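Removed from the display is one protein chain of the complex; every other protein chain stays in position.
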Amino acid sequence: MPAAAKPQSSRKVAARSSRTAAKPKPAAKQVAQAALVVGGGVAGMQASLDLANQGFKVYLVEKSPSIGGRMAMLDKTFPTLDCSACILTPRLSEVARHPNIKLLTYTDLEGVIGKVGNFKVRVIKRARYVKEELCAGCGACAKECPVEVPNEFDQGLGFRKAIYVGFPQSTPSTYTIDMESCIKCKRCERACERKAIDLEMEDERVEFDVGAIIIATGYRLFDVRRYYRLGYGRLPDVINAMEYERLINAAGPTQGHLIRLSDGKTPQSIGFVQCVGARDVNKGVPYCSRVCCMYGIKNAVMAKEHNPSTDVTIYYADIRAFGKGFEEFYEMARTRFGVKFLRGRAAEIIEDVRTGKLHLRAEDTETAQPQEFEHDMVVICPGIQPPDDLDKIAEKLGVAMSNDGYVDVVHRYFGPVDTKMPGIFVCGCADGPKDIPDSVTAGSAAAMKASIILAKGGAA
Amino acid sequence: MKEFVLYTGCTAPVRLPAYEAAVKAVLDKMGIKLIDMKGANCCGAQYVESVNRHAFAAMSGRILALSEKYGHDILAICGACSGSLKWVKHELDEDWKLRDEVNALLADEGLEYTGKTQVKHLLQIFHEDIGYDAIKAAIVKPYSGIRLAAHYGCHVTRPYDIVRVDDPENPTIIDRLIEIAGGTPVDYTGKTRCCGGPMLAMDQSLAVKIGLDKIRNIRNEKADGIVTACVFCDIQLTQVQFGEGVGEKERIPVLTLPQFLGPALGISPAKLGISFNKISPSKILAGVMEV
Partner (left out) sequence: MSETAHEPRNKIAHEPKSTFSQEIAAQPGGEYIRKCIQCGLCTASCMVANYTDKYRPRKMVQKILIGEREEVLSSELPWLCMTCRLCEERCQEGVSLAEIFHVVRDIAAREGHIPKVFKDTVNLVMKDGWLLKGSYTDFEQDDRTSLGLDPDLNWNEEFMKKVKARYFGKEPVEGGEQE
């Protein structure tokens, strides 16, 4: 079986990727039998498991304190309405337990030099101020901590302590101290029976050699504050889809009770707004974000499940239900759950100060009537974007980016997980919006490509 | 000292001379020199603009060429004029054939548009040429406890790519100036909506309905007054309050921006034409001057 198609770019590019010039090749042309996976979301975890199960060593680097990524934040997935955490958490354990996977969480990529088969990677393990080998994740420290700050995992809707885990199934279960919020009262130190707290801990530089690298950095939501007319950021009852996920999640800040952020009341009428931060030439995102129609429908179904008497409407221009089971899911949302679909993009969201309700202006294009629709809550379903630091990571790796900020691939059809840098692969949302099944598939594909290098000693 | 040639448009000198006077008084105080453009013509906004695009380009093009003759950039105080001039400038800069066509018409007057001149609206003068700091330093009698709603006007702020004055969905220049002068700027529903003025030609009652939508939204926020930066908007928002549905006591005073800033800068009401405002702003100005 021929090796992977040779990527176009020249070797010179590999040497450019770091401060020092490329060193002369080591005498023994031994391909390092390990791989680096950047990003511990569902795609990165899949890639790591597939490589590890073949016997290769995997360094899984994740910038946040826990692996799990976005999928850990979701409540249910489409189109099956599986509980996201229920299907994900066994994998978190599998990854953590795997003898071939070295989990480096709360770690940033600092630099990479070398070339395919022989990359020298340097990462910074940021100080958690808690010793990983001693912490049992019992939480006694957090109980004592007097500082409460917004929890990033809950999109800022709930709180965590300065010493925290983002969510109960955080993997590793080691606690982390957010030193910016910590007041150094040392109550956690006194509470910890295993003496795991070390407030003098420093960042640690770790270096290792790998033969192949996989980028699996995931996505962030489009910042909907850029749409002033939709009121996100000004009107408390206008929320985005990830905040919605946390609110309906039983492990979330409100224990799964969907409430209005303004007054805590249960919304009786909810509007979902599609195509925000996607299919918009004015905001530099002309492309379709692929997943928002389906996750919007899924969210609408969840609202009905939580409270069948809620009036739920989705405001859309097109419904793109392209995948297996998607059209049936759309149909089920309409017929079985009674979600209303209004064909008309939402123009403006206004607050009626007297009633505290939101008014959404849209034209019902099927009747040609522009109207104001009243809702208690509006959920904006943003398009998904490359993460903020993807361009820096790409620069460190010498990997080409496309115009829209995603990692560029060698060939759309025959090299969809190959970046233009030999030995570096990409999966998940780092090269474009994808849902969970496609991200996992890409993770396996990238692992396969990486293992060809590791097994055969470099690119053919 | 910055100099601009002032293009008033057809309407301001006749229907809102107080605005022209107030602009001159305030800009003079803030160190901007204005030269009246003599021998100008109508910019062609709305009417000729709709009926023949090339004639429209010729009309606004002549004003651009005139300002080149004066050797200064243009200050347009009317929203419709500033929109027209900027639009035509954009077209003439991009389309050489059109530019040649227009210049051919201007040739025997010795006028030519070469692209040198820039067009600014009054808001840009305050924001870019004078600056908030200078205005702040010049305030001598700040307002206190006055709530004011800013109305920017459609042609002032849109299309953003061409006019580049302020954020089209969330403009803030007038609000900042209100704040600097000691007032409380008030946000209201539909802040960026049209005043309805352009509809007066085709359907007056519809124009009034649209204007009253704005007045209602402003009244909901309990504003003491409205501050405008366009001739038509000012006239329209004043006039709609004289129809049915608005009692005399309910009328909200409408002030042009320089009429609002002037008293805080220590300029006397006579120079600002305050007595010309159809709805008396005396309550607003009570704290800052003897009216």
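Here the chain labels run A and B in written order, and each chain numbers its own residues starting at 1.
In this text, contacts are C-beta pairs under 8 Å (C-beta built on N, C-alpha and C of every residue); 3 or more make two chains touch, one makes a residue touch a chain.
The structure displayed is predicted, hence computed values, not measured ones.
S.K.: Looking at the full complex, which residue from B:Met199, B:Leu265 or B:Ile284 touches the chain that isn't shown here?
M.R.: In the full complex, the listed residue that touches the missing chain is B:Met199.
S.K.: Would you mind spotting which of B:Val5, B:Met30 or B:Val48 touches the chain that isn't drawn?
M.R.: Residue touching the chain left out of view: B:Val48.
S.K.: Please pick, from A:Lys115, A:Arg279 or A:Lys449, the residue that touches the omitted chain in the full complex.
M.R.: A:Arg279
S.K.: Touching the hidden chain in the complete assembly: which of A:Ala346, A:Val379 or A:Ala430 does that?
M.R.: Answering carefully, the residue with contact to the hidden chain is A:Ala346.
S.K.: Where does chain A touch the missing chain, residue by residue?
M.R.: Listed in rising order, the touching residues are 229, 275, 279-282, 317-318, 343-348, 361-365, 368, 370.
S.K.: For chain B, which residues touch the unseen chain?
M.R.: 10-11, 13-15, 17-18, 20-21, 24, 36, 38-42, 44, 46-55, 58-59, 62, 91, 95, 105, 109, 154-155, 158-160, 168-169, 192-194, 196-199, 201-203, 206, 209-210, 213, 271, 273, 276
As a working rule, only the chains that are shown with their structure count from here on.
S.K.: Measuring centre to centre with CA averages, how many angstrom lie between chain A and chain B?
M.R.: About 47 Å separates the centre of chain A from that of chain B.
S.K.: Within their complex, state which residues of chain A touch chain B.
M.R.: 227-229, 350-351, 353
S.K.: Please give the residue numbers of chain B that touch chain A in the complex, ascending.
M.R.: Against chain A, the touching part of chain B is residues 167, 169-170, 189-190, 220.
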